[in-house]
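The structure is given below, and queries will be raised subsequently.
Yeah, one chain of the complex is gone here, protein chain that is, but the others are all in their spots.
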Amino acid sequence: MARLTIPERELMHSGHAGCPGCGAALAMRYLLKGLGEDVVVALPACCWTVIGTPFPTTVLDVGILDTAFETTGAAMSGLRAAADALGMTDVTVVGWAGDGGTADIGLQALSGMLERRTDGIYVMYDNEAYMNTGIQRSGATPEGAWTTTTPVAAKSRGKSEPKKDIMGIVAAHYPAYAATLNVAFPEDYLKKVQKARDIKGPRFLHVLAPCPPGWRFPPEKMVALGRLATDSNVFPLYEIEGGKYKITRKLGTPKPIAEYLKLQGRFAHMTPEEVAASQAGVDARWKRLLALEALG
Amino acid sequence: MAAELLAQAAFLEGKHPQSFPFFGVERRGAPVTAFTRIDSAPIGVRTSITAPDIVVVLDPSLIKSINVTAGLKPNGLLLLNSPKDPSAFDAVFRGRVATVDATGIALANGLGTRATPIVNTCLLGALARASGIVRLESVLAAIERHVPAKRDENRLAARAAAEGVLMPMPQAVVA
Amino acid sequence: MVQAVISGNYAQAYAAKLARTQVVAAYPITPQTTIIEKIAEFVASGQMDAQYVKVESEHSAMAACISASALGARTYTASSSQGLLLMHELLHWASGARAPIVMGIANRSVAPPLSIWTDHKDTISQRDTGWIQMYAESGQEVIDSVLVAFRVAEHEDVLLPAMVAEDAFYLTHTYEPVDIPTQDQVDRFLPPRKPSSGFRPGLANRYGTFIGPELHMEFQRKVAEGMERVPRVFREAEEEYERITGRNHGGPMPTYRTEDADAVLVTMGTAATTARSVVDVLRKHGKKVGLAKIRVFRPWPVPEVRALGADVDRIGVLDRSFTFGASGAAHTEFAAAMYGSPHRPLVRDFVAGLGGRDLTPPMFTQMFESLLSSEKEEVSWVGLKRRPEVTVRG
Partner (left out) sequence: MRSYETLEDLPEAPLATVLSDIIQTGSWRTFRPVVRKEACTKCYVCWKFCPDVAIAIDGDGYPTVKLDACKGCGICAEECKPKAIDMVPEE
């Protein structure tokens, strides 16, 4: 057998209810490959509530605790406290929430969890809208994207506001570790998960999870699209450790954002001018990230 | 989608339709069920349909995993998306079986992709002809009014499916 | 046993400590604050070996408690008023998740207008959340009820959360002598919590989960049955508590001088103390009146209520909150429990003491006398100012 670049052991089972080509499903598969089995996951309302299959079935070889939509950070603190009180100190406490459950309705609980320095890993899997309820815009939906609540019509050009910078919000809490991860780069993904596993304190992972039905692209393109997201600097891969930024993937010449946008039906309405404006935004954010990295 | 469009077509004929999905969690590609009742008088029940007159199967591979004819009345109609002759499904249902190559017709009309063909309107066209529960013209009018995109393609597909439906005996009207 | 002069809030904190609570997650709100300050002091000094999670809201407090309880930790929190209302969603979650959390409540009114003073609107608004609800009359009842609440909540036949409510200021900040049980007594009464749910990290198991119409109703029924077993488990717990400490507060609805009474007033919380004195005074004047006190509001004590109603012709229910568009909650429940009984007394509702308004002896006298001459069932707001006045101080 040829050498595998990621651990062979599976802690996620088939039978889950993710759509064909679901980025969020693959994201969980990698997370557990990196963390192992001594894990308890706080799971709020999100796609994974359903992906995780109904009673009496479960998809993961680790404990999952369902919690209310906006409570992931608080549930993590409760799990950590109980695990410590009951002598289960080696358990890794994970929060696994979507972008809406994190950057919108769960932002307060996330802030609380980071500030009180709960020892746990908060993962925001970002499919850039409320996908479980049928593609409504969230604070993490990028500018220009069509969603069912930001239609393309006479008086609307998709979402008119930029995507919320959740990593910036998290960084302001001085996390023990924070990183962006992309399912299209499994080796980088695994490396960051394993690094996070071995650090104590509040950790945050921002995972890009491309969504074929929500972003309107064919399921077989999920990984290719994820790759393009990073290689066009739309979703740069970087980590923040001890306050220091480090970009973990840099291309000499990034791909134009137009390549990324044109693969997705949610951006199909965009004019060349709108694409150019989008490119300018990406360039500015990339420049800022380079500057943060240069601070050392 | 197909169930709602059928209700719209029936409404255009002055009938009282009622259409609803099984209230579940939808996942692209995952099996889903939807129901339509059509009557000449207002409908007085709000429950799932357990003994249908007609069962329409959009994805023929489901026959292997799901008992699609559960509760189907013995004199009812089973309409399947399949290029095969209805006689190929004798073992599935003893009553009337009709088939239509909806996937082939949908793709020929540019509806959906190979992985996810959009066969709703094809099956409605075929249903109109095979059952007479609504007229083909009503289906075409409902498409014109209620389908958000590719209306011409959907109308052509529905008409082609009506013409291409395979059934062992001429049209028979169900209840 | 140590007798000390402590506040109702400190009685809550001492009970949480004596129960060897393992996880506390709480957020401050007046007048609950001294409970969690005292617990913070116990934890900081090492007197209490608990994880104290300092959360950023009541909503997160309850979410953290549910998670901790699901993993098997004995869990306590405390709240009040707006904070309790913010928890509402999670209160349902706690009972559905069968998390035997115990929560101290400082009963406080609900804004607007903003009020930090007592009434029962906060807890009455939570009556349908699947929590056991107890109301205390004294500091002694607070400490004893919290300990009994832990034992009942965690009982394998129950597995439901419980709240122990005390009236804002009238009890939370009232210092009075309280017998504090010894650690040894409490350890005998309340052994360490048995892991109940079976939920564990590192195993293929999902707690809470989601479910279609096929089985959701059955899990609701399980909660209902847990609540139906509370009266028996509660009685057994109080008997055991009495064997160990010598104290028993008389079941879910203790009565006072009701045997031959023509009229009985039913109260909750601290109102009972003053009402009892008024009963004594009126009895001296030959008026046959009595008192009943709802200690356990959920589950509603139907057999006790029916037994009382079987012997009395006139019953007044004092509600320290009001259900707009109906009558007070205790009144509604009382009348409903009497429906179909062979003997149906006249049941009146007295709404009084809202937003911290004092319940004075003359008010109770008025209620009893009005009740004795009542001809019809009606809702009366007692002490309402027909010519509202307020003192504006410089």
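Chains here go by letter, A, B and C, matching the order in which they are written, and residues are numbered from 1 within each.
Note that a residue touches a chain if its C-beta (ideal position, glycine included) is under 8 Å from a C-beta of that chain, and two chains touch if they have at least 3 such contacts.
As the structure is a computational prediction, the values presented were derived from the model and not from experiment.
Q: Which displayed chains does the hidden chain touch?
A: By the stated touch criterion, the chain not on view contacts A, B, C.
Q: For a quick check of understanding: of C:Phe199, C:Phe350 or C:Phe368, which residue touches the chain that isn't displayed?
A: Once the missing chain is taken into account, the touching residue is C:Phe199.
Q: Of the residues C:Thr34, C:Ser145 or C:Thr209, I need the one that contacts the missing chain.
A: Once the missing chain is taken into account, the touching residue is C:Thr209.
Q: Could you tell me which of A:Asp38, A:Glu220, A:Glu259 or A:Asp283 touches the chain that is not displayed?
A: Only one of A:Asp38, A:Glu220, A:Glu259 or A:Asp283 touches the chain omitted from view, namely A:Glu220.
Q: Against the chain that's been left off, what residues of subunit B make contact? List them.
A: Against the left-out chain, subunit B lists 27, 29-31, 59-62, 64-66, 103, 114-117.
Q: If the hidden chain were put back, which residues of subunit A would touch it?
A: Looking at subunit A, the ones touching the missing chain are residues 1-2, 4-6, 10, 12-23, 25-26, 29, 53-59, 186, 212, 218-224.
Q: State which residues belonging to subunit C touch the missing partner chain.
A: On the subunit C side, contact with the omitted chain comes from 96-98, 159, 196-199, 204-209, 211, 215, 218-219, 221-222, 226.
The definition used in the following text is that only the chains that are shown with their structure count from here on.
Q: Taking each chain's centre as the average of its Cα atoms, which is closest to the average over all protein Cα atoms shown?
A: Smallest offset from the overall C-alpha mean is found for A.
Q: Calculate how many whole Å lie between the centre of subunit A and the centre of subunit C, each centre taken as the average of the chain's C-alpha atoms.
A: About 43 Å, centre to centre.
Q: If you average the Cα atoms of subunit A and of subunit B to get two centres, how far apart are those centres in Å?
A: Taking the average C-alpha coordinate of subunit A and of subunit B, the gap between them is 39 Å.
Q: Quick one: which residues in subunit A touch 2 or more of the other chains?
A: 50
Q: What part of subunit A is in contact with subunit B in the complex they form?
A: 17-20, 50, 132, 134, 212-213, 218-220
Q: Flag every residue of subunit A that touches subunit C in the complex, lowest number first.
A: Residues 13, 37-40, 42-43, 49-50, 52, 54-56, 58, 60-68, 70-71, 73-79, 81-86, 88, 91, 108-109, 111-112, 115-116.
Q: State the interface residues of subunit C toward subunit A in the complex, per the touch definition above.
A: 22-23, 25, 50-51, 53-57, 59-61, 63-73, 75, 89-90, 93, 199-212, 215
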